[in-house]
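Each remark here refers to the structure printed beneath this line.
All protein chains of the complex are present and in place, except for one that has been dropped.
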Amino acid sequence: MNTLKVQLQIFRYKQGQSPHYDSFVVDVPDTAHVIDAIDAAWAIHDPTLTFRRACHHSSCGSCAIRINGVEKLPCITRITDVWDGHRPLRLDPLRNFPIVSDLVVDVTSFFQRMSAADMAMTCEAEAFLPFSVDTFAVADLDPKPVDLPENFSRFSRFEQCIECGICMSACPTMAADEKFLGPAGLAAIHQARKKTDDPVKVAYLLGLADGEHGVWRCHSAFECTEACPQAVDPAGKIMALRRELIVSRFTKMLGKRNV
Amino acid sequence: MSKLDYRKLSRASRWLDVRNRKLGMWAYALNRITGIGLVIYLYMHLFVLSLLLRGPTAWDSFVALARSPYFLALDVILLAGILIHGLNGLRIALTGFGIGVGAQRALFTTLMVISAIALWVAALKIFRV
Partner (left out) sequence: MTVIERGEVAFGTTGRNHCLLHSGGRYCVTDQESAIECIEENMILRKIMPDLLELNDGLFVAFTEADLAFREQFLEGCAACHIPAREISNEHARAIEPFLNPNVLAAVQVPDGVFEPFRFCLAFLATALQNGATVRTYTEVTDLVCAGKNVTGVRMRDYRTGRNESLSADLVVNAAGPWAGEIAGKAGVAVPEIPTAGVMVALDCRLNNMVLNRLNKPSDGDIIVPQRATSVIGTTSWKVEDPDLITIPPEHVDRMIAQGEQLIPIVKKVPMRAKMAVARPLIARAGIDAREVSRTFECFDHERDGMNGFVTIAGGKTTTARAMAEKVSDIVCRKLNISAECRTRNTSLASYRLFFQQPGSYRASFPGNPEDRFSPEHCNR
C-alpha cells in the first residue's frame, strides 16, 4: 500500500470571523477518496473543521463540496483523480447556498423546494440488470431481464437523486434568481408528476413548473446534467416538463377553438 | 447602491463565470454577451436610420463613414454576434422542446463551426466590396 502526502487547502469560516483558507498535510493511502483526506485533517489536525458527511457511498448526498472549483462528491472521488501531486487540493463549499461554517452550507431552502415537489423517494425498478450511472462500468455487461419472486408485482428502488445540491451549485440561474426551484426541484417535480394521475396533484406540480420560478427560468446551460454524480439528467427532465406544458397549452387552445 | 442590490448584482454576474465549467456554460455566456451586444447594436441602428430624417447631407456623410475598413470590421463583428446568437438560439429552441438534449454539446460545436465558416466567407465578401 503506497501512501500519499496530500496537501489540502480548505475554506474556513466561522460566524463573526472573516473567511480564509487553511492548509493541511495528511498521509493517506493512494487508493483513498477525498473524504478520507478531509476526515484525516479533521481527526489529526483540527477538530474545529466542520464538514458534512454520512454514508461515504453516494446515497446520502451530504458531503457535496467543490474540489478545485468543480462540484463533486468527495466520497466517490479518488484523490489521484483530482490531485496532480504538486498544487494543493482546494476544497470549497457549494455555491448558491448560504455558508454555515467551513464546508457546511445551509440546506434549509433547498429542502423547502424538494418538499414543495414532494417526490416520493421510492420508485419502480427497471426490469433488467445491471443498473448503473457509469456507462463504462456496464460496457461489457449485456442487460439481462429479471424475473420476479412469487409475491411481487414489481421490484422497488430509490430515486437516483440523492439531494446533494451539486446541480444547484452548478446552475447559473440559481445565482441570479433567489427563488428558482432549481434543477433538483424541477427534476423532482418531473419524477413526482410521472408517478401520479390525480388531477389535483398534477395541476399543482405543473403549476409549480409553469410558474415564475419554474422551467422557464432555465436557460440551457446544462451544467446540472454535467455535474450530477447520479446521472439524474435534470436538464432533460426540465425539457420534458416544458414539452408537457407546451402540449397542454396547445391542446387547450385547440379545445377552445372547437367550442 | 444598497448592500442588497450589490449582492444581487454580484450573484447575477456569475453567468459570466465560465471557470471550471463545461461547453453548455460557454454557450450560455456567449448567448448573453451577443444578446447584449445585439441590443446595443439595435439602438445604434435606429439612431443611424434617424439620420434619414435630417436630409441627404447627414445621410451621405454617414455612408462615407460606413465604407471605411474600420466600420466594415465592426460589421464582421456584428455578423459574428448574429450568427452565434442565432444558431445557438436554434440549439436552445430545439433542446428547449426536448429535441437533441443528449447531443447538446455536439450541437453547439457543430453550429459554432458552421458560424465560423459562414463568418469567414462573409468577411471575405465584405472586404472585397
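For reference, chains read A and B in written order, and residue numbers begin at 1 within each chain.
Everything below uses one rule, namely that contacts are C-beta pairs under 8 Å (C-beta built on N, C-alpha and C of every residue); 3 or more make two chains touch, one makes a residue touch a chain.
Since the structure is predicted, the reported quantities are computational estimates derived from the model, not experimental observations.
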Among A:Ala125, A:Val202 or A:Leu245, the residue in touch with the chain that has been omitted: A:Ala125
Touching residue (missing chain; options A:Arg87, A:Arg157 or A:Arg249): A:Arg157
Missing-chain contacts mapped onto chain A: 1, 11, 13-16, 19-21, 29, 31-33, 36, 39-40, 43-44, 47-62, 75-76, 92-93, 95-101, 104, 106-112, 114-115, 120-122, 125, 129-134, 136-138, 140-141, 144-150, 152, 155-158, 160, 162, 174, 178-179, 230-231
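As a convention for this text, only the chains that are shown with their structure count from here on.
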For chain A paired with chain B, centre-to-centre distance based on mean C-alpha positions, whole Å: 33
Interfacial residue positions of chain B with respect to chain A in the complex: 11-12, 14-15, 17, 19-22, 24-25, 27-28, 31, 91-92, 95-98, 101-102, 104-105
Residues of chain A that touch chain B when the two form their complex: 68-70, 95, 170, 172, 175-176, 219-223, 226, 233, 235-236, 239-240, 242-243, 246
